[in-house]
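Just one protein chain is left out here, and the rest sit where they should.
Order as written gives the chain letters A, B and C; numbering starts at 1 within each chain.
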Amino acid sequence: MKRIALLTSGGDCPGMNAAIRSVVRTALSLNLEVYGIEQGYKGLIENKLIKMDSKSVANIIQRGGTILRSARSETFKTVEGQQMAVNVLKENKIDGLIVIGGDGSLTGAKKLYDDFKINVVGLPGSIDNDIYGTDMAIGVDTALNTILKCIDTINDTASSHDRTFLIEVMGRNCGYLALMSAIAGGAEAVMIPEVAYDIEGIIKKIKKRYEEGKTRSVIVVAEGVGSAYDFGKVFGMIGGFDTRITVLGHIQRGGSPTVFDRILATRLGTAAVEALMEGKSGVMMGLQKTRIEAVPFDEVLGNKKLIDKKLLEIAEVLSR
Amino acid sequence: MKRIALLTSGGDCPGMNAAIRSVVRTALSLNLEVYGIEQGYKGLIENKLIKMDSKSVANIIQRGGTILRSARSETFKTVEGQQMAVNVLKENKIDGLIVIGGDGSLTGAKKLYDDFKINVVGLPGSIDNDIYGTDMAIGVDTALNTILKCIDTINDTASSHDRTFLIEVMGRNCGYLALMSAIAGGAEAVMIPEVAYDIEGIIKKIKKRYEEGKTRSVIVVAEGVGSAYDFGKVFGMIGGFDTRITVLGHIQRGGSPTVFDRILATRLGTAAVEALMEGKSGVMMGLQKTRIEAVPFDEVLGNKKLIDKKLLEIAEVLSR
Amino acid sequence: MKRIALLTSGGDCPGMNAAIRSVVRTALSLNLEVYGIEQGYKGLIENKLIKMDSKSVANIIQRGGTILRSARSETFKTVEGQQMAVNVLKENKIDGLIVIGGDGSLTGAKKLYDDFKINVVGLPGSIDNDIYGTDMAIGVDTALNTILKCIDTINDTASSHDRTFLIEVMGRNCGYLALMSAIAGGAEAVMIPEVAYDIEGIIKKIKKRYEEGKTRSVIVVAEGVGSAYDFGKVFGMIGGFDTRITVLGHIQRGGSPTVFDRILATRLGTAAVEALMEGKSGVMMGLQKTRIEAVPFDEVLGNKKLIDKKLLEIAEVLSR
Partner (left out) sequence: MKRIALLTSGGDCPGMNAAIRSVVRTALSLNLEVYGIEQGYKGLIENKLIKMDSKSVANIIQRGGTILRSARSETFKTVEGQQMAVNVLKENKIDGLIVIGGDGSLTGAKKLYDDFKINVVGLPGSIDNDIYGTDMAIGVDTALNTILKCIDTINDTASSHDRTFLIEVMGRNCGYLALMSAIAGGAEAVMIPEVAYDIEGIIKKIKKRYEEGKTRSVIVVAEGVGSAYDFGKVFGMIGGFDTRITVLGHIQRGGSPTVFDRILATRLGTAAVEALMEGKSGVMMGLQKTRIEAVPFDEVLGNKKLIDKKLLEIAEVLSR
């Protein structure tokens, strides 16, 4: 192992830069050469490799997004595209590749490992927290805190009127962001894809609250359940509530990473380089409890992460 | 003048609590009795008056929203409703009333003054900054900074992809929030109700940016111009851009007030009490340059605030 | 178990209110009566018990500090004082007590359990993260993020001058806050009580940085090592650096709790009530990996938490 490369792929998330910094400086400390690949697999195919030194990653740990940028690549989804990527890696004498991204990016990494025998180690980067094999992915904690700040902010105005607020949050098919931010934000209800929703029940609960003199209601809706606008109309029509909608959108992907995300990304970055040095490949480094472990791609991509039932229960009990 | 009352009305805004605190403590220092009216004109009609002391307003200066709460009242829009409000004021021997709110609330205050000879002083509270007679209304600076933080956050992720972001901000028929946040956020384009928009021109500009290797575009859309969703479809279809939408919604009304808003609200609150003591009535206290001045309701409600043309020009020049 | 009480004691920390809310609402859902004791053990001796309902804890999850307030009590350190506290608990027919606080507070709880057979369950609340038996105490994550924001802020100005910045952070005899914030903030050096410091080495490293054209140096100093002012003089005299000092002080105790702290406090609060219901006593509920476990007071108070050596190494490698 003399020369490694790394790329960020798919949706960006806060902490990617901390991971890049950690990979680069750990590699340098082990006398490896490190190349950054711009714009993910697209840039790999286009041979966009840049040699990185210690200064390339100075003053980036606090910045959201990814200095290597990201992009989607239809070409890479084809065997021809993958072969092109492999050729670029070989031309540049890259002995090991580190891929930071979500499920789609790791699926690409698995292809390179399974079909082309490339040494690849993956790192989980996704605000959705839907990646199996890691308790938390890079970016989740920051996204949660960003959502929470928005809920807190809406609380101010919600408490001044008798109004119902619907906040649509990201997460694709995963309700983690919605559930956790609802608990932390003290929301009155949460709608997530993992659990069948009960509009009537929510409306009943909110009506009861207003009758008890409570002055506001906040409902967090995971995007995987449907559009907050559509639900807003329903709550307005059936419940008769004065309902307001907020769609946070890509605000959730940005922001300076939290301590948790910077430390997690830093530990994962170090572990990824060490894993390559130890001859590991075809694995994602994941946080399991308090340790960083190597998890085979097959396991990561063949399982679905589940929601903690106890937290659902807590959300219900505490919002009464 | 022995006993005064105050209410907050219409959409709430950050800094209303700072104004309430200032009114109450200034009044107490002048040996006046002060009553807070809950839920605006609706609460006034319903006789929801609470006697305030120094402790009633302790530890509220930093909080968004309004501890007196706000509400809409259809009843108060009728002469009968206004008469009911006047009766409550007389029963409670209120010598002077302070109303904090936007255009609608001040229109109500003017009614009480014009038609019922009530001593009323208004304070401009509205994040839209559409109230004539004050350079800045209470809440505008906080709302702007909230929007700015969102734009900055989106910048992180925007810079990691070649994407176009549309951010819809509040302001009703006024483009102030959109224009100022676009300049401060370094947005590539801004669409406001005061100026005819040029979709073709914006698309051309963004295309040129991408050709020059600039990696992101942020467009701020004032809600008064139309829905960001609709424009998003247009930019996607005509421009062929990968476009993402954020609708900030009521996040813009919340948050802990900035220094500017707390100081402005504090000065206005003090000035309102002093104005009542000096026998002034039928006026709104406004910030004019660096001074607090009394502006007759007629003037406030009979004029339309204009956008600073120089700032429009700066927005255009600096975003090239 | 029919009636329980809870108190917060020692230094306050963000998340205490989330724990209080969780204890109260969980208890109510199990048909228990709940009393809040004001001002910790001092208030207990003085019989300051307040009956809590669901509304008592509405809208507090986002607030720093503790609505039950805290205080030091010399009286409670004596057997007589403890007997007085026990008498108050018995008079009020309290069947179980929940104590939220740090080492000192838990030592008090152990006294009540060991010597007076009171049913007590403790919760770890301390920004220092020096409590054995829980991976994280309530408040640590928020304190870390507060420190991080300050380091990031100083970074702006540090990068504009060739200056060395010393930032003194809390933690008593524990270097956790300093170490984690140094890694997350990308600090050039960190001084913690667990490791002998090497002033000469730090000075050498910083000089090398300046020679390489790097423009700023940030050193995080744990308060347990000594005063940043004293070290500042040393760095100025020996190193010849233009050195600036920041002492964060109690800023580190405040602020709205992060998602992590709100969720942790919520889970711990629920677990504490459930533990009392199951007849557990003399234990602290702690986060162990991803689970909440009951840990006997003897174990909590008889062991010292250690710093993760791997993180120290990472801090060193990445700051080169």
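In this text, a contact is a pair of C-beta atoms (placed from the backbone, for glycine too) under 8 Å apart; a residue touches a chain by one contact, two chains touch by 3 or more.
Predicted, not measured: the structure shown is a model, and the values here were computed from it.
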(request) Check the whole complex and report which displayed chains the hidden chain contacts. (result) B, C
(request) Tell me which residue among B:Ser54, B:Gln83 or B:Asn303 touches the hidden chain in the full complex. (result) B:Ser54
(request) Out of B:Lys117, B:Lys214, B:Lys233 or B:Lys309, point to the residue that touches the absent chain in the complete complex. (result) B:Lys214
(request) Decide which residue listed in C:Met1, C:Leu30 or C:Ala71 touches the omitted chain of the complex. (result) C:Ala71
(request) Provide the residue numbers of chain B that touch the chain removed from this figure. (result) 21-22, 25-26, 29, 54-55, 58-59, 61-62, 135, 141, 144-145, 148, 152, 155, 159, 180-181, 183-186, 214, 256, 258-260, 262-263, 266-267, 270, 289-290, 311, 314, 317-318, 320
(message) Across the whole complex, list the residues on chain C that are touched by the chain not included here.
(response) 8, 12, 14, 63-66, 69-71, 146, 150, 152-162, 165, 215, 244-251, 253-255
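Here is the rule we go by: only the chains that are shown with their structure count from here on.
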(request) If every chain is a node and every touching pair an edge, decide which shape results: line, ring, star, complete or other. (result) line
(message) So, comparing C-alpha centroids, which chain is the farthest one from chain A?
(response) B
(request) Report, in whole Å, the distance between the mean C-alpha point of chain A and the mean C-alpha point of chain C. (result) 28
(request) Let me have the rounded angstrom distance from the C-alpha centre of chain B over to the C-alpha centre of chain C, please. (result) 39
(request) For chain A and chain B, let me know how many angstrom lie between their CA-based centres, rounded off. (result) 35
(message) Could you pull out the residues of chain A that touch at least 2 other chains?
(response) 152, 155, 159
